[in-house]
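Take a look at the following structure, please.
Left out: one protein chain. Kept in place: all the others.
We call the chains A, B and C, going by the order they appear; numbering starts again at 1 in every chain.
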Amino acid sequence: MSLLDEPRSAELFAPSQRRSRTIDWQEPGPVARAASTMPGIEVMAAIRDGRLPPPPLAKLIGFKMAEVHPGRIVMRLDPEQSLENTVGMLHGAVAAALLDTAMGCAISTELPAGQGSVTMDLKLTYLRPLSVRSGTISAEGRVVKLGRQSSYTEDFVYDGGGKLAVHATATFAMIGAGPQHRSPPQDS
Amino acid sequence: MSLLDEPRSAELFAPSQRRSRTIDWQEPGPVARAASTMPGIEVMAAIRDGRLPPPPLAKLIGFKMAEVHPGRIVMRLDPEQSLENTVGMLHGAVAAALLDTAMGCAISTELPAGQGSVTMDLKLTYLRPLSVRSGTISAEGRVVKLGRQSSYTEDFVYDGGGKLAVHATATFAMIGAGPQHRSPPQDS
Amino acid sequence: MSLLDEPRSAELFAPSQRRSRTIDWQEPGPVARAASTMPGIEVMAAIRDGRLPPPPLAKLIGFKMAEVHPGRIVMRLDPEQSLENTVGMLHGAVAAALLDTAMGCAISTELPAGQGSVTMDLKLTYLRPLSVRSGTISAEGRVVKLGRQSSYTEDFVYDGGGKLAVHATATFAMIGAGPQHRSPPQDS
Partner (left out) sequence: MSLLDEPRSAELFAPSQRRSRTIDWQEPGPVARAASTMPGIEVMAAIRDGRLPPPPLAKLIGFKMAEVHPGRIVMRLDPEQSLENTVGMLHGAVAAALLDTAMGCAISTELPAGQGSVTMDLKLTYLRPLSVRSGTISAEGRVVKLGRQSSYTEDFVYDGGGKLAVHATATFAMIGAGPQHRSPPQDS
């Protein structure tokens, strides 16, 4: 027994209710290879300036690298409907995308060529809902402690009015090393 | 001074390296209004069965509601390139999207019409990298404790081979109530 | 089969290896009743100045309230051997005691008489080990967002040399209200 009758269901799926969007991105493999020869802060600056393509997910979600500083990165997003959850707010994963990227890239700004990091754990606290009416959203990621085996970062996400919407902290495992040791993250 | 020369940059942006994908979704407003008159587990079953459209972000990321049980939801995803980060793995926000949704929907299965929840905090631990070669990814969200003001959930994300890839816990704030406020979720 | 032979075990339990310490505290019930009639910041100042007894656990662990500011509290600890774990470092729960207290008290400084908070969740990241050789440890808790139903705080724990040892964030549920429920904390 369903409480959703057929006519209602048909109406919700009507073509008049359909929206669509085409996204495009650049093949990430060649980008990663080019980036692996550059110091992290150069890679970030090149993405910010449009000389290196951003990763596919950045195009999918629609966020951009806005500022690159040693140990600090700002990402920006102009939200739109495809990012909404069922109740018409931005899905929590949208902020997660911005801030995970901002924190990982903040670490990269401190690393030499060939080194990187992968997220080990991520804790988000949602303090204020975000929606398509929130204006341009920004996520500021900064390095709290850079380590040899792991690094710790935090991030503040603000809505367009400058109000704090999400706070996050994350620990990243450090991977790779100088030219002589470029192994992928081993699975422990 | 940049280490990325012009010819290299042009090559990375070459049309031959461009990929694209068109996503479509249904306008979420009417869906939310229809859903607000149904018990949560009916809404989830209707989305699973294709009688109610999923939220826009589910179409953007590409995940589907696969199983609906009282207090437990399974989401599934067949990953593809637009979900990748710079180094060709799935971006951490992809798992966040699946598991945040699975946990929030698991709470919904226990709620009467007109009630819902919003994520207060979310903690993810990444245990194994995911990629387009991971097979069908599944996220099982379950309610640990249902409360009147907040509820606590956990989620296990597995790769296609059944290996645990991500574990998450989340606290949700309980919101709304039907017009008659019929039987709020009991505080266990 | 045990690898720990009898003589070795006896030696480890020898009276010459025994240490002891007597702790004392004041019965907490009357303190809580007295405190319930005072604005939070007055309660904190009274504990800092020795006019109100600290809670029993503060005497057990040995930490003291050192600074009281609106929205910010500093706790201090001179560590000693009874706080050690098996490998001779301070047990992780020691920092947890300081910082959970500092954050909860930071919220109290913003609350009128009769209102308080309880910890909902607490996330600690250990960045540097602490020991009895760490000098005077300090934990600075501050309110990030004060809300009507929940509040969010963060805390930095430093060793005696001023190096960051632990970072923590916590969400507290807001409880109680004075008889007249005068001016609840505004939701910023």
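Just so we're on the same page, a residue touches a chain if its C-beta (ideal position, glycine included) is under 8 Å from a C-beta of that chain, and two chains touch if they have at least 3 such contacts.
Values in this document were obtained by computation on a predicted structure and should not be read as measured data.
Hidden chain, full complex: it touches shown chains A, B, C.
Among C:A46, C:V143 or C:M174, the one in contact with the hidden chain is C:A46. Touch with the chain omitted from the figure is made, among C:V31, C:I107, C:V143 or C:M174, by C:V31. Although one chain is not drawn, its touching partners on subunit B can still be listed: residues 123, 125, 127, 144-145, 152, 154, 164, 167, 169, 171.
Subunit C meets the missing chain through residues 2-4, 8-9, 11-13, 17-32, 34-35, 37-39, 42, 45-46, 51-57, 59-61, 81-89, 91-94, 96-97, 100-101, 116, 118-126, 128-129.
Interface with the hidden chain, as seen from subunit A, comprises residues 120-121, 123, 145, 147-150, 171, 173, 186, 188.
The rule is simple: only the chains that are shown with their structure count from here on.
Under the stated contact rule, the graph of chain-to-chain touches is complete, every pair of chains being in contact. If you average the CA atoms of subunit B and of subunit C, the two centres end up 36 Å from each other. In terms of their C-alpha centroids, the spacing between subunit A and subunit B amounts to 16 Å. Multi-chain contact residues, meaning those touching two or more other chains, occur in subunit A at positions 123, 125.
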